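Every protein chain but one is kept in place in this view of the complex.
Right, subunit A next:
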Amino acid sequence: MLTLYGQELGSRMLLGTARYPSPAILADAVRQAGTEVVTVSLRRETAGGRQGGAFFELIRELGARVLPNTAGCYSVSEAVLTAKMAREVFGTSWIKLEVIGHHDTLQPDVFGLVEAARILAGEGFEVFPYTTDDLVVAERLVEAGCKVLMPWCAPIGSAMGPQNIAALRSMRAHFPDVPLIVDAGIGRPSHATTVMELGYDAVLLNTAVAGAGNPALMAAAFAKAIEAGRAAFEAGMLEPRDMAVPSTPVIGKAVFS
């Protein structure tokens, strides 16, 4: 069981709601995956509130817990205000905190991130920071009040998969008691399995599912991959070695010559 800010969750797969071919396909993907947490955002409304209302109704029907984000925010003040507006709309103190620092890579501005996290934690928010795999930043985020960390494994939407396994492993070792969720950069189920085998607690996905030929089937594939990786971590895996080790016992082997 995964516990995030006191909430117990059966699924270790968090799913974004953007870029699906249709609302029905999004709903199908959420159901197929058994996802219990979905990410949503806030945007300027142009249709008198009706467009957002229709989307909100769809999200309510899914029955999943909402994790609003501050996507697209490039400053601390923007991110803090967006978080407050998200709490007003969604009635949750959870916030996926993004403070973007670079247009091309969508890399977090880690300095702004720590500052915004401190402000929001002080105002009662339960912050899920989208961060890099940098340990020092992670420590600052924990000091700022974050009880969950969400390091990227590659740039958002890149589908490159884990680019720095050593850094992810090191973060796991440094924060044995902090739930760690890989957010951003996962492209295929095997990437998700890899990070779960490292002992990560969950994976947050969007484009890898929404952009698949069959998003619902891909969502189901990811759910299995994440479960497999988690089970493998819990079961304890062999460490690789240089030389062969016979798996069949040598004792009692017949001698024919």
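Heads up, the rule we're going with is that a contact is a pair of C-beta atoms (placed from the backbone, for glycine too) under 8 Å apart; a residue touches a chain by one contact, two chains touch by 3 or more; residues count from 1.
Heads up, the rule we're going with is that contacts and distances are computed from a predicted model.
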Query: Looking at UniProt, which of "Sulfur carrier protein ThiS", "Flagellar basal-body rod protein FlgC", "Spore coat protein" or "Ribose ABC transporter permease" names the chain we cannot see?
result: "Sulfur carrier protein ThiS"
Task: Among A:L2, A:A71 or A:A202, single out the residue that touches the unshown chain.
output: A:A71
Query: Considering the whole complex, which of A:E88, A:D177 or A:E239 touches the chain not shown?
result: A:E88
- prompt: Where does subunit A touch the missing chain, residue by residue?
  reply: 16-20, 26, 39-46, 48-53, 55-56, 59, 68-69, 71, 77, 81-82, 84-86, 88-90, 156, 206-207, 210
